[in-house]
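The structure under discussion is supplied below as structure tokens; questions concerning it will follow.
Apart from one protein chain that is not included, each protein chain of the complex appears where it belongs.
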Amino acid sequence: MLTSKDLMGTGLSSQDFKQKKVLVEKWKANAKYGWDQGIAIGRYLRELKNGKIIGVKCHKCNRTMVPPRIFCEWCFKPIDEWVYLKDTGIVNTFSLCYVAWNMERLKEPLIPAVIEIDGASPGMGIMHLISEVDPKKVARGMKVKAVWKPENERTGAITDIKHWKPVK
Amino acid sequence: MSDRIAIIGIGATQFRSISPDLSYKELMFEAAVKAYEDAGINPRKDVDVFVTCAEDYIEGTSIFDEYTPDQLGAALRPMHTISQEGLTGLASVYLQLRTGEFGIGVVEAHSKASNMLTPDGIAACALDPIYNRPLNINHHAIAGLEMHRFMYETGITEDQCAKVVIKNRKNALENPFAAYGASLTLKDVNQSECVACPCCELHIAQPADGAVVIVLATEAKAKALSKKPIWIKGIGWINCTPTLESRDWAKATYCEKAAEMAYKMAGIKQPRKEIDFAEVDDTFSYKELQHLAAMKLGCGCEMGKWIDNGVTELNGEFPVNPSGGSLGLGHLYDASGLARVYMAVKQLRREAGKLQVRKANTALVQAWRSLPTTSGAVAILSN
Amino acid sequence: MGKRVAVVGAGMTKFVRRAQETGKELSWEAAKAALDSCGMTLDQIDCVVLGTAPDTFDGVHMKGEYLSDGAGAWGKPYMRSYVGGGTGVFAPIHGWYHLASGHFDTCLVVCEEKMSSYQPHPQGAFLTIFDHTTERPLYPNLLWIFALEMNRYMTTYGIKKEDIARVAVKNKKNALDHPAAQIPEQYTIEDILNSEVLAWPVQRLDVSPVSDGAVALVMANENVARRVTNKPVWVEGVGWALDTAYWTNRDLCYPRYVEVAARMAYKMAGITDPAHEIHVAEPYDPFDYKELHHMEGLMLCGRGEAPIITAEGKTQRDGELPICPSGGLLGVGNPIAAAGLMKVAEIFWQLRCEAGKRQIARKAKRGLAQAWGDLMQVGTVIVLGV
Partner (left out) sequence: MAFKTRITKPAEAKAWYGELPVESLYTMGIAGEKFFRTLKDKGKIIGAHCEKCDYVYVPPKMYCERCFEKLDKMVNIGLTGTLTSFTFVYVDVDGNPLPKPEFVGLINLDGACTNLMHRLGECEMADLCIDMRVEAVLKPAKQRTGSINDIKYFKPSKKK
């Protein structure tokens, strides 16, 4: 039987570190990458630069998918077709997030969402941010539209879409 | 329990110093498609278990496991990652099939080495963070220290190590998969830029991109599906200590113990006589000799004589790395072991073309996880 | 299913916010405790498997190699398996196939996590679990996907936050009886609902803490198991499944990967009616709604019904189907991989009636532990029985 007296494990408080009660070593990793975009994501980003969202279609299962991939993961075969999608969609699910990625507190919430893209098969969404909206009014099923960066600021990145905003 | 396990399909991309036209997913997909076609199977229906071998820092993604299933046909199927050498991944599929619960298993490993912009900075993160890393010494120092001690204890010379490089890169000239085929002289190798003396640039396998997929099956499945099953007669995998302080510095003990395990399983008592050729780790020139010695193919100094006398040449009595090894193919990180399996299977099936060795019935395949580890695996394959 | 395999020993460290021990030392403490618990020594161990989640937490590349000596792998066959958060329950599955293959008699299974090394806050490590090209540029954090999934789950089935908060209350209270627990506490539903909003609908007390800790099991084949203990706990079934990485293409309201994994394990165990044939369960509860979500995936109740049986008190320690009697990740703490293995250890103790104050009221002959991981993607399930 597990009893507290046999348990090992030495807990420290943040004070122990601040007051230098324990010795420490630090390291910042030098870990940089240039990930090859490849055929599918390369095209996706090039099209984003053009202000378009592109997906792919598998004729076997008849799914239109986004983000694009060169294979259909369910049929395990190459995809058959590139398909331009609309830059509108509906909110599949969302959150009102008050902390940044590094846990810093935010005053105004970020609104991450899974957005089902019009023109893709039902349920085919991408993760992005919603803005220009009263956070209280965001709801599942809400219709949204991409707000693009000006053409000359687009770089071929998911952030070429600044965010999504509601359409009435 | 199922007794014998065979390799029934192999697939690999070519190995190249860069592969900018394909994402890692696409690279994996290419190798997988080839392997499944080779095995004559549909992964969505026929494969019971999948394993991929990957490390987060090498991929640049935490929990890289997430991104592995789709391109292998493994979505919503039993699949897991082994953060280990590809050959150890092969062992993991081998064990799964041996339980008798599964019929066909797949192991994948790949390298997008070129996507690491700071490979040395990344390798530094593998060193102990309190005893070694704060010294701020390049990790190749470990190879320099080991090579020096190995030469000191065995009497092996720098020239003999250089001859390993010459042999392997020459073999690679005939291998369409290889990235680093070359015709080199002793002078070329010995006068290449010094990295960590006595280990100079050409003594070190240069990185390459590529993916390898291997399909394994139980005996019943293998006999039904394959005309040329290659049997896994023995397999062993061992870790020694990860701490630089308490490891061996001349001997590859991990390799010795893994070989003992594999030999025991395969019933091999006289490896030199019972094995026809070997594909062994040569991520550093001296490692080929050190590993051969560890696997009881002869003592260290004897391995020096072997290389002098051409015993391990393609047409020698005991060909070693006829594929070109990592020095010739390129260093594929954790895919290295599976690349060697791929090349050994080609030999055992007599499909190795110009690289075909005369006698190819039993192969020895060995892998090491490279710096700074003492972790490796050994497999005995037979046709 | 291959050779019969049993769990014969278990041990763990305390779960703490910041451990002084290195990851190696934590691993050793747990492994040593597990060996001691069944009177075994390292030379009786044939092979070692290790589970640990992202290397970025400990800040060591090839963390499996780094931890190996602490896990008892010196000179032994050793593998590190990795399925993100699902790793903790996968590790004993990994051990199972080592032994069921007939190649080994004994296996030491060790799971470790030292999240506190990551600066300034361990949550930051989760940025890099997202796709580097299509998602990371948006600077997502881990809470996003949980919040997105929780919201989808709630809106699909019309579940209220107070129904979910009951899980946090129950588990944190259960943990009061766990000697290794990091944040046991007696809360009310209102406390949970009034806690700081992090990423609505996720609030501070819906979430398990970050922790350092390690857990280990000793597993053995039938011959050895019967020799070293008169109370072996048998592995009756195992299952695992990894769903597509394209998580935004899936409906997050239901964890189908858990169902696939559970079906595999149930088939192996000969279970046809899990709600009645499983007597105690430790589904993965890094967030309170996850326990409910996973109960449904495990088919311990119908879809959308987990909040109902929770409200009825069936999942309490004295209920018909005790869920997370350990206190779970919400109460004991969440050193990722170690937390999953803690759940397996809890089922081991429960089935041997060695859980002390945590011992459930009903007689249990069969229990289950489950973990989840990656991008809402992995299900790992182990069914144990006596």
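Points to keep in mind about this one:
The letters A, B and C name the chains in turn, as written, and every chain counts its residues from 1.
In the analysis below, a residue touches a chain if its C-beta (ideal position, glycine included) is under 8 Å from a C-beta of that chain, and two chains touch if they have at least 3 such contacts.
Since this is a predicted model, take the numbers as computed values, not measurements.
All shown chains touched by the missing chain in the whole complex, by label: A, B, C. Considering the full assembly, C:E25 is the residue among C:E25, C:D163, C:D206 or C:E259 that touches the omitted chain. Within the complete assembly, C:A125 is the residue of C:V89, C:A125 or C:I164 that touches the hidden chain. Among the residues B:A39, B:L72, B:V195 or B:L327, only B:V195 touches the chain that is left out of the figure. Screening B:P43, B:P69 or B:G144 against the full complex identifies B:G144 as the residue touching the chain left out. The omitted chain makes contact with subunit C at the following residues, 18-22, 24-25, 28, 31-32, 35, 41-43, 56, 58-59, 69-70, 72, 74-75, 116-120, 124-125, 127-128, 132-133, 136.
Where subunit B meets the chain that is not shown, the touching residues are 20-22, 26, 29-30, 33-34, 56-57, 60, 62, 115, 117-121, 124-125, 129-132, 134-142, 144-149, 152, 193-199, 241, 243-246, 249. The chain not shown here touches subunit A at positions 10, 12, 17, 22-39, 41-43, 45-46, 70, 77-80, 156.
Rule of thumb we're sticking to: only the chains that are shown with their structure count from here on.
Compared with subunit A, the chain whose C-alpha mean position is the greatest distance off is B. Distance from the subunit A centre to the subunit C centre is 26 Å, each centre being the mean of its Cα atoms. Subunit B has its Cα centroid 36 Å from the Cα centroid of subunit A. Per-chain Cα centroids separate subunit B from subunit C by 34 Å. Under the contact definition stated at the top, the residues of subunit B that touch 2 or more other chains are 57, 60, 69-70, 75, 122, 125, 129-130. For subunit A, the set of residues that touch two or more other chains comprises 27, 29, 33, 35, 37, 41, 69, 73. Of all residues in subunit B, only 1, 50, 55-58, 60-63, 65-70, 74-84, 88, 91-92, 94-96, 98-101, 122-123, 125-126, 128-130, 236-243, 253, 257, 261, 369, 372-373, 375 touch subunit C in the complex they form. Contact residues of subunit A toward subunit C in the complex are 1-4, 6-14, 16-17, 22, 26-27, 29, 33, 35, 37, 41, 44-45, 65-67, 69, 73, 92-103, 109, 112-114, 123-129, 140, 157-159.
On the side of subunit C, the complex with subunit A involves touching residues 12-21, 26, 29, 33, 59, 119-121, 123-124, 126-127, 132-135, 137-141, 143-144, 147-149, 151-152, 155, 178-180, 197-202, 212-213, 244, 246, 248-252, 349, 354-356.
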